[in-house]
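Excluded from the complex is one protein chain; the other protein chains are retained at their positions.
And then subunit A:
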């Protein structure tokens, strides 16, 4: 049972628990686990656990926990027609936390002396890890879906490139390049030179590059009183806390980015 407290004290660095006893045996095994690249993600460079833990300890307070933030981010991304800015800091913190929890589980699983009650706690911790992994995965896949869809636009637009992570940028340019090559090999090379482009801008026809449709409607839920927004019909709308509305995405985009509203 002490293993749990010790393990958590060690991983959290919160020095409130019992610190005295098996300090000699513990750290070495933890160090070992720490260097095992179990998930292949470069989170060590990205992580900044200080701020992350600050948020995590505030369960009792009204402040949003990282998991709540992640869920909100996930839902916003699912509903928004455009790609929202990546939250690498939050994500790195969560991934790091998942890794530490998994390591703790491994450690305790391999300990044959663990009791029935211990086992049951391990199962709960494991269940939560799986739930959060699912959300992280779904969040990243949603972004990848949009990146695939708008790959050509992303490679040509510097503004959107600031909103995605380095690996997502690499993915987008690779995707655009493969697609171009495919079109060239299968069709374009046999067309006359004047028609063999993917970025023509003939008059009266839609652009050949797919862009996010920011006029698509979204359901917003105000998390706090919001400053007035200008609606397409010219009127203004001031949302109180808890207000739910259906309106075009571009109207509330800045409020979503500032976290004053969430998409539901």
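The criterion applied here is as follows: a residue touches a chain if its C-beta (ideal position, glycine included) is under 8 Å from a C-beta of that chain, and two chains touch if they have at least 3 such contacts; residues count from 1.
Assume contacts and distances are computed from a predicted model.
According to its UniProt record, the chain left out of view corresponds to "DNA replication complex GINS protein PSF2" among "EKC/KEOPS complex subunit BUD32", "DNA replication complex GINS protein PSF2", "Eukaryotic translation initiation factor 3 subunit I" or "DOG1 domain-containing protein". Check A:125, A:188 or A:257 against the missing chain and you find that the one touching it is A:125.
Counting over the whole complex, subunit A has residues 1, 4-5, 8, 12, 56, 59, 65-68, 71, 75, 78-79, 94, 97-98, 101, 117, 120-121, 123-125, 127-129, 131-132, 134-135, 138, 141-142, 144-145, 148, 215-219, 221, 231-233, 235, 237, 242-248, 251, 264 touching the chain that is not drawn.
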